[in-house]
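Accompanying notes for the structure given below.
A single protein chain has been removed from this complex, and every other one stays in its place.
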Amino acid sequence: MVIWDHIGMWVAAVLTIAIFSLLYRDNPFYRAAEHLLVGVSAGYYVINYFYASVIRKFAVPVFQQGDLWLLPGGILGLLILLRLSRRTQWVSRYAIAFYVAAWSGYLIPSVIQERILIQLQGTIPPQPGTVPWDAFLGAIIVLIGVISILIYFYFSAPHTGVLGRISQVGITFLMIGFGASFGYTVMGRVSLLIGRFQFLFQELPESLMNM
Amino acid sequence: MISAWLTEERLGRTLLAAGQLPWRALAVGMILAVAVGAGMSPAPAAAQATSAESPPVHPTGEAALAPPGDETLGDSRVSGAQEADAVSDPAALVEPEILAEEVADQAEEDARFAWLQPVSGWFTPARFPTAVATLLFGITLLVLITRARGGRDLYIRRIAGLEAVDEAVGRATEMGRPILYSPGLDPMEEVATVASINILGQVARKAAAYETRLIMPNRDPIVMTVSQEVVREAFTEAGRPDLYDPNDIYYTTQSQFGYAAAVCGTMMRERPAANFFIGHFYAESLILAETGNATGAIQIAGTDSDSQLPFFICACDYTLIGEELYAGSVYLSREPLLLGALKGQDVAKVGILAILILWTILSFLGIDIRSWLG
Partner (left out) sequence: MKKTGPVVFGFLIGVLMLLHHFTPSSWIGDRYNNVLDWKQVVFGITLILGVISLFTYHWKKIERRAEGWGYSVITVAGLIFMIAVALIFTPERGPYPWMFDHVQAPMQATMFALLAFYVASASYRAFRARNFHAALLLTAGVIVMLGRVSLGELIGIDSVSTWILDFPNTAAKRGVMIGVGLGMTATAIKIITGIERTYLGKGA
């Protein structure tokens, strides 16, 4: 291990403790670490994305390989920078409209297919007798849950009477589902903490001994 | 006479020539697509293969951060994948001699109609159900929006989280503390962020009316500049442009946890009396909501991320669940065009319920037409 790696371990340890100190309360150590994280990561990402997108997807293909199909990307990018001046701000709308509408156009069919049609397909129960009874019962529960949740999300009528009762069933399903998601995630989060403790109490002393 | 002139070859060449012009080819392709699509049932294997080629809906890595409970969601996709595996090698299901004969016939057929191939390549038949659903939903939406233009007062049910906006802003005013608004982590292109910015406009109007400061840390530079405009406009409309400070709406960093650290620090130091977390969030949702809770702020959250909803529900006072986020801006603004769109969503929901019930009845009767859905 070279000296810079040892120094790096100690820097990382100090910063780890500084971030953990937020659990106590806001303090100068956390505040310094937070500001450092913001500055360093902002610098890191701007360089990273600049190389990955502007250089690789614009400068190299356009100026070295002569691929003019990628020229508009650079022009639209430059239009974005016109946002810095109030007088030219309106020009940047072309770039923003492009940016937002392109993704919207992509989303419409993808969402209809993945989030609606395929989910509906999976919700329709099979014919009774073709699957074991417990799987069939489960499929019926899923069907009832989906129907009642969709009624909960119905906005055009007050949730009173029958509609109110069905939407209550929907909320019940939602809460069980959210509870299940919560319970499932807890252990994963604990393992993250164990990872940081392992760094502080295992890797760091090992690094010290290796020195 | 026309039929004599219009031979298969001529038709094919004409269509090919048309295909060289993108816009004409598009029209021809769409017409053929509808014709082809109407006559054939979609192949699940092909659908599966093409959907796998599409870029992920959330390229920022929601899937990686979503709780593993999501795995259970994909059962239809899992079965889809199994079907795809099962039919990916049709040769395995057919006798070799019959297969050879069929392959020869097919080759002959392909040779005869080879010049027609580019035309049939304008539409992916497996996407026919999606095309129909997209068209139906789009038309429904646009019709209802046009009707809403007439200014009819359309009803929307009460949404508790949005009713609480006044309470939250009022409380901040009483305590003389600011409001904090986080638009989530997604960039401007994501529709959840667009919905959040709409809600921001309404919250900013109330903040301006109550003369309360609004702080907004951002992870995306475009979201920041758009938010600055939206908030400035809201303060101007409320007659208090002097209260607007562009420095209160600022960029932090692209880093997910760098952003979380910055927002937590702001909450600890500025002690906002009301926190709004509205947009698409990832694992940092609980860090933000719990820190806000520790500062004693009233918290209103809203997200379409089903994996983060449980955390907001536990740690916030009010939560807009899923689609309520999209209904939020309509609810607060009562803008007729947006109301029309919300009605369109409800009509689609009724259609979905009808499909679920009808398809279930048919399934019970032994008629399985689930493949019609894609």
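Think of it as A and B in the order they're written, each chain with its own count starting at 1.
The rule is simple: a residue touches a chain if its C-beta (ideal position, glycine included) is under 8 Å from a C-beta of that chain, and two chains touch if they have at least 3 such contacts.
Note that the coordinates shown come from a computational prediction; the quantities given were computed from them, not determined experimentally.
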Option touching the unshown chain, where B:173, B:225, B:275 or B:363 are the choices: B:225
Those residues of subunit A that touch the unshown chain are 4, 7-9, 11-13, 15-16, 19-20, 22-23, 31-54, 57-58, 69-70, 72-74, 76-78, 80-81, 83-84, 89-90, 93-116, 119-120, 122-123, 138, 141-146, 148-150, 152-153, 170-187, 189-190, 192-193, 195-196, 199
Missing-partner contacts on subunit B, residue numbers: 22, 25-26, 29, 33, 54-55, 69-70, 72-73, 75, 121-124, 127, 130-131, 134, 137-138, 141-142, 145, 187-189, 191-192, 194-195, 197-198, 201, 220-222, 224-226, 229-230, 232-233, 247, 250-258, 260-261, 269, 283-284, 286-287, 289-291, 293, 304, 306, 309-311, 313-315, 321-323, 325-327, 337-338, 341-342, 344-345, 348-349, 352
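By our rule, only the chains that are shown with their structure count from here on.
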Approximately how many whole Å separate the CA-defined centres of subunit A and subunit B? 14
Residues on subunit A engaged by subunit B in the complex (per definition of touch): 19, 22, 25-26, 30-31, 33-34, 37-39, 41-42, 44-46, 49, 80, 83, 96, 99-100, 102-104, 106-128, 143, 146-147, 150-151, 153-159, 174, 178-182, 184-185, 188
Residues of subunit B defined as touching subunit A within the complex: 51, 54-55, 57, 67-69, 73, 75-77, 79-80, 127, 129-131, 133-134, 137-138, 154-159, 188-191, 194, 222, 225-226, 251-255, 257-258, 261-262, 264-265, 268-269, 291, 306-307, 309-311, 313-314, 321-324, 327, 342-343, 345-346, 349, 352-353, 355-357, 359-360, 363-366, 368, 370-371, 373-374
